[in-house]
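One protein chain is absent from this view; the other protein chains keep their places.
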Amino acid sequence: MKNRHGFSGAIGIPAVFFGLLFFGSALWAQVPQSSAAADSTGPPAPQPPANVRIADKPNDAGHGLIIRWDLSPDDGSGLNNVSVYEISRSASPDGPFISRGIIARGNKEYVDSDNLAPTQERPNPNYMPAGSTWYYKLTAVTEDGIRSAETAVVSGTTVENLFHFGKLPVLVGAILFTIMLMYLIIHAKRGKKLYVRPLAGINAVDDAIGRATEMGKPILYILGLGTAGDIATIAGFTILSRVAKRTAEYQTRVLVPVNDPVVLAVAQETVRTAYLEVGRPDQYNPDNIYYVTSMQFPYVAAVNGIMLRERPATNFYMGVFHAEALILAETGNIAGSIQISGTDQIAQLPFFVAATDYTLIGEELYAASAYLSQEPVQLGTLKAQDYTKAIVMLFVILGAIAITAGWPFLRNLVTINL
Amino acid sequence: MSFLEKMMLIDRRWIYLSIGLAVIIPVVVQFEVPVSVSPEVKKIYDFVENLNAGDYLFIAVDYDPSSMAELNPMAEAVLNQAFAKDLKVIIVTLAQFGPGMVEDLTTRLAAAHHRVRGEDYVFLGYRPYPAITIMLMGINFRVPFPVDHYSVPLDSMPMMRDIRNFADVKAVIDFTAGNTADFWITYGVGRFDFPLAIGITGVMAADYYQYLQSGQIFGIIPGVKGAAEYEQLVGFPGKGKEQMAYQVIAHSVIIAFILISNIAYFATRKQKQQLGGGR
Partner (left out) sequence: MKREIPIIIVGVTGVVMFFQYFIPTGWSEFIFTYGQDWVMVIGILSLPLGIWSLVKANVLKLKDPKERFYSAVLLAGFLAMVLTGLKRESFEAGSVFMKLFNTILIPIQATVFSLLAFFIASAAYRAFRARSVLATVLLITAFLVMLRFIPLGPISTANLGAVAWILSVPNMAAKRAIMMGIGLGAAATAIKIILGIERTYMGRD
């Protein structure tokens, strides 16, 4: 499942952590690396941090540990001369210890992880396999590179976690949505009539095919630049199936130039099956569905050429489109074709709205199979989407109110920590 | 038929001719356009400017020749700044014809700044399937790219010795004309949480401002305008400022046409109303 629009995750603990890490290393770069030992005549050495605790890094495959400590008494108070903390690690309690991290003062946590398994040609002595035990000690360092005494050695063992708790909101949301979907599908199967508002773009499909038949001109069907796994392209196949059935009845040609070989195979199968289902397998010509190129603008050039030479009566654009959307749609406009478009690429929607006659916006395109089939099962899924959308809207409104009132509970409830 | 009625039904070739002339004029009559710097561009500049010599910057050149006119100037300005500041630069491309773009950029700019491949910068190369490549790089750059574009093992380069993945670079700056920015945001920042900035084409700009507000990216260089702003900040006169001249004229022509179209629309509508016909 490709998720390009879903929850992209909140900036949680890791952001703070990496931010501090960068800040820390920036500071370290300014520290003279002379490792001057504290002597009795120079500036005083800070006290080391205390109470070092090691815990397994949660939500991972067992390749990390979290080291926590109490600040040195000289960090922010006392001598106030701590600049950074240095964390050293060893595979055995007796050493040798190697430096694993430099953390800016004021911080009490560091995540040590390395998930790159060694191979023959790429050894990685730092790799932390699941179930491995590591020994740590910390030192406080001043701006002049004067080091505190070392803390006692503390150990921790990595654990392979079975569940990613940071993703819990996604799981709960997905399960609730699936239950609602199943319930409404069962409900719909029992024969309850569900109302769906008409979509002009879908209703225009049959008229557009009729127009092509009257004019004796072909229909051009563009599936966009997506792969066969994109939801928009899958919706494109559904509408293609409908278009192919009608054109088979009316004996109108439908041209499908594609730009992905897998899409080619599916498109050919879709059209072949459609012709078979309406009892006209003899009408099916696989050469009308052909591969052009996988490159964006050469594909545009090829399709524009077809538009201007064949002058199709109707152009369909159903799938994933990028910068080529307007070039294709304007050329179709010049060629005088009726145009119906549908895409989930928000950036291209304005171009399609401006240059084509009907546009299916995002989810309307996905809903096409429900509209065209009018099957209760399919309509049930539309209802489930509507109810979920209502719940999301409620959450958005309540969340906006809550966060304005300084009450972060709702936000924390839906935050995903990756 | 009045002039305004004619304008309502204007042959689109007149529009094309005007736009064509609009972009030819600045070639003949050269002039410089003043640009005002927007905060989202300034943020990237300040971020790079505040890095120390020897810090690592990761640059993704995810565009093809088709959009190089718009994206090359900004990539050039950022690389210029990075090389001038003596940053270590790691470059990757997730676009099929990106390697040509990168080689052109690095050979020109590295020579100008006397930077050495493998010591000051490294070009990892190209891999298809951007989402997967980004996720694999999040584990370690060596997983998708055990060797760089020139088949040199990463482990043999002094600059890559202690560099594992995005955790070891200060920021990622992605220059893209397609949906690779989505992949960098979802699979890069979403999974590995590094500071990300993007340089994109003008058409895409409106789409990506939301990520700025949500904090998933820290800056945007939008189109030629953004490139010109960045060039102004870096103090490096490049193609961006030159192209701004074309943009200004072309935009003025489009705005003029929209005005004419509306005047003609209202005038003809009034006439029709007076005649009692039409709508």
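We just call them A and B in the order they show up, numbering each chain from 1.
Here is the rule we use: a contact is a pair of C-beta atoms (placed from the backbone, for glycine too) under 8 Å apart; a residue touches a chain by one contact, two chains touch by 3 or more.
Just so it is clear, the structure is predicted and the values come from calculations on it, not from any experiment.
Touching the chain that is not shown, out of A:Q47, A:T252 or A:T381: A:T381 (per the contact rule at the top). Summary of contacts with the chain left out: across A:I54, A:I222 or A:V266, the touching residue is A:V266.
Across A:I98, A:I186 or A:A354, the single residue that touches the chain missing here is A:A354. From the options B:S2, B:N52, B:S252 or B:Q273, the residue with contact to the unseen chain in the full assembly is B:S252.
Residues of chain B that touch the chain left out of view are 10, 12, 15-16, 18-20, 23, 33-36, 38-39, 64-69, 97, 100, 103, 128-129, 132, 136, 203, 205-207, 209-210, 212-213, 225, 244, 247-248, 250-255, 257-258, 261-262, 265-266. The set of chain A residues touching the chain not shown comprises 1, 3, 5-6, 59-62, 130, 160-164, 167, 170-171, 174, 177-178, 181, 185, 227-229, 231, 234-235, 237-238, 241, 260-262, 264-266, 268-270, 272-273, 287, 290-295, 297-298, 300-301, 305, 309, 323, 326-327, 329-331, 344, 346, 349, 351, 353-355, 361-363, 366-367, 369, 373, 377-378, 381-382, 384-385, 388-389, 392.
We take it that only the chains that are shown with their structure count from here on.
Chain A and chain B, compared by their mean Cα positions, are separated by 22 Å.
Every residue of chain A that touches chain B in the complex is listed here, in rising order: 2-4, 6, 8-9, 11, 14-15, 18-19, 21-22, 26, 29-30, 114-116, 121-122, 295-297, 322-323, 334, 346-347, 418. Contact residues on chain B toward chain A in their complex (touch as defined above): 12, 52, 54-55, 64, 66-67, 96, 131, 139-140, 142-143, 146, 155, 164, 167, 170, 177-179, 182-183, 185-186, 189-195, 201, 203-204, 206-207, 214-216.
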